[in-house]
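Just dropping this structure here.
Apart from one protein chain that is not included, each protein chain of the complex appears where it belongs.
What follows is chain A.
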Amino acid sequence: MTAPTPLLAIRSLRAAYGKIEALKGVDVEINAGEIVALIGANGAGKSTLMMTIFGKPRARSGQILYEGRDITDVPTHEIAHLRIAQSPEGRRIFPRMSVAENLQMGADATECTDAERDATLQRVFTLFPRLKERYAQRGGTLSGGEQQMLAIGRALMSRPRLLLLDEPSLGLAPLIARQIFDAIRTLNRQDGLTVLIVEQNANHALKLAHRGYVMVNGLITLAGTGAELLQRPEIRAAYLEGGRHG
């Protein structure tokens, strides 16, 4: 389970918005080929951790190592060139641009040949056939689930090694959420994509993930395999039985 160098290693990372400290020394490791889930309540700092990997906000102290290289101070726009992609919270697709253009935006930043681009596009269409049907439509006219598919598809267009997903099931009907989770599992198994997934839907996320971290108030309080965490009574009490999805 532990590879010599993890794909992404976060060491005692601290980040703050002004005086409010959101991350108080976080350690997370993600190995190549893994799905890692990060669960926790609202305001625990999950999204902040994801944003800090992209340098917004900048880390106050600590290190972010990607393939052993320190990327803590790399400018935000260069992170994507390292083949780390992000599907941000709230999807953030480009509403007035077409689905095609949204996807092309993902490919624009990375240097790839037309053939590579077309191959990736076909892969995205295989995963999310809806996007092919909606190809010429404006992004803003898609349903919530389709927008989430588009956000993930757009991230995939940069052919990432590491995919960061922030709340992919937020506001989606359970059936659609399951489709999204299935696609993530397929990507991991067939394409060997490494995934860090932030979720409130702990049940789904932990079933999907190889390993999980539980975050409370800017600190990692629990870590373990997905199955282990699902069995822990405190997890069941805090996130599963009292939660939205039993």
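In the analysis below, contacts are C-beta pairs under 8 Å (C-beta built on N, C-alpha and C of every residue); 3 or more make two chains touch, one makes a residue touch a chain; residues count from 1.
The rule we apply is simple: contacts and distances are computed from a predicted model.
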Chain not displayed: protein name in its UniProt record ("HEAT repeat domain-containing protein", "Amino acid/amide ABC transporter membrane protein 2 (HAAT family)", "Molybdopterin synthase subunit MoaD" or "Stage IV sporulation protein YqfD"): "Amino acid/amide ABC transporter membrane protein 2 (HAAT family)"
Residue of A:43, A:68 or A:95 in touch with the missing chain, whole complex considered: A:95
Of A:48, A:72, A:86 or A:120, the residue in touch with the unshown chain: A:86
Candidate in contact with the missing chain, chosen from A:52, A:120 or A:179: A:179
Absent-chain interface as seen on chain A, which is shown: 54, 56, 75-81, 85-86, 88, 92-98, 100-101, 103-106, 108-110, 114, 118, 125-126, 129-130, 132-133, 135-136, 138, 143, 145-146, 154, 158, 172-173, 175-176, 179
